[in-house]
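Incomplete set of chains, arranged as in the complex.
The letters A and B name the chains in turn, as written, and every chain counts its residues from 1.
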């Protein structure tokens, strides 16, 4: 699940060379344009990348969404038209970047990790989303089809909320906000799983529980890596260093910043809870072990002396007076009973029984 | 007990949309107004939200307390009249926010977590309290009926202390101070519980003790999450960046800040003590285990050789001279006694007995 490494294939190539990431090269590329202002909306899936160039010069807000990032040709055309630095294009195409924001002369370049929960396969899908925020346009690059942006599109189409009356910076904010909102869903799923395991731990801990705990731990590492840098990203946007982010958007970014902090804190709490679960697991395993040992000790210490007594009267000495007593056998049995009773009393006092 | 997550229902809605939090939507809303200056006090439970609007324009200090935050309509009316930002209203209605202070043009928005100890059910009740501090008014929003503010109301009614002669900033301070004072009660209860468990740990540690310890550990995580951000909140208020907070109130906020630090430090100490208790528990469990093992070893190692001797003379060889000795049996018993004595001496020297 972890994709922490930058693909090594690039090594040795001049920086800024566009080489598609291997893993994402398969799917087809689709480009969608949504162009809107307070009065109108236009939504269109373009066939060639050139079709979306004219939207740029209109005073409306244009959102170009690119699904699939492996086509060097399309990238270069887009990059050329919108004046993107070659390193920006390289970062877009090489997934596994850490979230960051970079300011260029005419645009802001934002990388963010989109996590969404795939209900069907019960797994988290992580994707790198790159946003280019310019005056009047936002370009978003995704690794493949399928995203969490549908509610934003819906809001634009239906003119819900204030999004239609705001600029491209608000659109970029809305996209990031939706991504962060989805983190809460992931956290909720994780929280449910943590609760489930906690219950099995109390009832019947198995080595499998530990593996699940270790799995959760690794996922927390991944989640942390996605969220921590996001904090800096949003904080630096909020501080309003760029003229592309207007003051009215800053109060929204502050709100988004709070949500990010909340995600981070929840992640940290989960980490602590997972650590606590591990401790609980190990303690309950060791409690079981103790119980097993106690049973062994009790059985062994009760029967070993009894067996010894039986052994004595199993000896074949010619002269053993007890053997010939009338009640010798029953005396021996009684002696055994007494020994067993004493042992039992001793264990009771020691609170082992 | 932990409510760390922002409700996910909101996901996809435009930011600033007012949707009541599910959990709090049940109870009825009550609004109380206390209006006072040095000369007079007026206390009144209003039926409609509009009733409290006129108080705003009077030079007196007005405290509007809203119990219940799920009525979108009331929220919008209040927000409209007092000029609250839609994101503020959203934060008020979505409980589970982290404590924070935000400065707006005409008011300060403060979120704080109110913890109170419910003696009846022996549990801690956590509630989000949102304060809006404006010139001449404070609006406080609570999730439900029941709070820790009664002493403040009493002081206003009876004109005790300096509260009646001070402005709305002092009222906000007084509310926060009461909340922080209640943290000390919670800490005292927790301290008592820690002491109780410590005693059982010395006497008779059970797996249940460990569960209580883990429970305390989780509560500490929750408490920490409530208190840590509070520090920043009060510190930023104290630094006097807002004109709404007068200089005479700042010395009180500094005092409140000290109390917050004290709460934090006590929390940290408790964490260390809980960790130490865990260690004590595990050590005493392992001590017990050792004792059990020692008993097993002693019994087994004493009787195993004896049983072996008995076994030898239980063999049925035709020619075993000892069997026919006059004192053979008693010699065998004596040999066993000697072996047992040697073993005992050995264990004594090893300090196992």
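Going forward, contacts are C-beta pairs under 8 Å (C-beta built on N, C-alpha and C of every residue); 3 or more make two chains touch, one makes a residue touch a chain.
Quick caveat: nothing in here was measured; it's all calculated off a predicted structure.
J.: In total, how many copies belong to the whole complex of which 2 are placed?
T.: If we count all chains in the complex, we get 5 identical copies.
In this section, only the chains that are shown with their structure count from here on.
J.: Write the angle of the rotation needed to overlay chain A on chain B, where the fit uses Cα atoms and the result is rounded to the nearest 5°.
T.: Result for this pair is 70 degrees.
J.: Hey, how far is the Cα centre of chain A from the one of chain B, in Å?
T.: Spacing between the chain centres: roughly 26 Å.
J.: Where on chain B does chain A make contact in their complex?
T.: 2, 4-6, 8, 10-17, 85, 87, 90-91, 97-98, 100, 102, 204, 207, 210-211, 214, 217-218, 221, 225, 278, 282, 285, 288-289, 291-293, 295-296, 299-300, 303-304, 306-307, 310-311, 313-316, 320, 322-329, 332-333
J.: In the complex formed with chain B, which residues of chain A make contact?
T.: So the residues of chain A in touch with chain B come to 150-151, 154-155, 160-163, 174, 177-178, 181-182, 184-185, 187-188, 191, 202, 251-252, 254-255, 258-259, 261-262, 265-266, 269, 272-273, 276, 279-280, 283-284, 286-287, 290, 293-294, 296-297, 300-301, 304-305, 307-308, 311-312, 314-320, 350-352.
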